[in-house]
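The complex appears here without one of its protein chains, the remainder shown in place.
Up next is chain A:
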Amino acid sequence: MHVEVRGLTKKFGEFPAVNDVHFSIAKGQLIGLLGPSGGGKTSILRMLAGLETPDSGDIVFHGTRVNDLPPQEREIGFVFQNYALFKHMTVQGNIAFGLEVKKWPKNRIKERVAELIELTGLSGFEKRYPHQLSGGQRQRVAFARALAPEPQLLLLDEPFAAIDAKIRQELRAWLREMIDRLGITSIFVTHDQDEAIEVADEIMIINKGNLEQKGSPWDIYKNPETPFVAGFIGESTIVEDVSTLRGFEQAADWPGTKALIRPEYVEIGQANEFRLLSATETGRVRHLHFRGSEWLVEVDVGASRLVTYRSLEKEVLHPGEEIQVLVHRAYLFNDNDSWIMENRLKEDPMPVHI
């Protein structure tokens, strides 16, 4: 189902939960609503479902405005954060509920339930009650129950939040595959960027009720449009005065501009490890943290402290050691603007500065 949202606004008392949000979603896409807790993601989802009434704005499904339709008539499936399974009904009963309510004939209900139990790998658990299932199984029952009445749009509120890390990985992959196979338009809410990046076709970053950016995970990582997005996606350190870093002297032309530098923008090593030595400058190793598969290195460069990763295969560094630092790029922002600046010396084939 094609979903379009225009000027969606919702206040809880004086608190603006959702603030003039616009977006549209093509049929069959899997969208992740990503942002910090309390940022309005769940409110958007609940308004799409009809569980919450917007103060203003339009919600359009398939070209029809559905603001005035109750949840019962929006042809949606909703998976709740804590699943909200009917605890006095068996797995079968839960999945059949929506079909019984819609007065499907008995034999078709039976077929459909069997089909979904097969699809979600719950065979053998049909007669169990929710409290007899594991977290992952409950999640799949919630998913099967939401899908049973053949909804046009699937909404998932923090679908993996209550599941332990290992099973979460499996379920993510499973959900992605399932949604691909069914081709149903889906929107899920999460505060976990790894989850959004891994599962979603497109991510919408929501912060303080505003839609900060919408795009593919790669796009958002590469071209963050706002400082919030730049800081939220990936890891980063803020450098107050970037013009002191070699290759970024130009930044002094924009007073009051700060820089955000990701670990992967920074390369460190001994002088012999660099091809373009002129673009590097000297720094001092401050701390080393072992991160299981690599070193996290904190380096002091002038007054700034940068963070980067270093392969375990390379020569081991020691705190206090002098090393060369190459900053490939920085994300610059001030109150009105933000842009990406590449290290100028790196691009210049005949550097004048020595």
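Methods note: a residue touches a chain if its C-beta (ideal position, glycine included) is under 8 Å from a C-beta of that chain, and two chains touch if they have at least 3 such contacts; residues count from 1.
What we mean here is this: contacts and distances are computed from a predicted model.
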Of "Ger(X)C family spore germination protein", "2-oxoglutarate ferredoxin oxidoreductase subunit beta", "Sulfate ABC transporter permease subunit" or "glutamate synthase (NADPH)", the UniProt protein name belonging to the chain not shown is "Sulfate ABC transporter permease subunit"
Sole touch to the unshown chain from A:G35, A:P54, A:G77 or A:G209: residue A:G77
The one residue from A:P149, A:G215, A:G234 or A:G269 touching the chain left out of view is A:P149
Answer key for A:H88, A:R181, A:R275 or A:H318 versus the chain not shown reads A:H88
Residue list for chain A contacting the dropped chain reads 49-51, 70-74, 76-78, 80, 82, 84-88, 97-98, 101-102, 145-146, 148-149
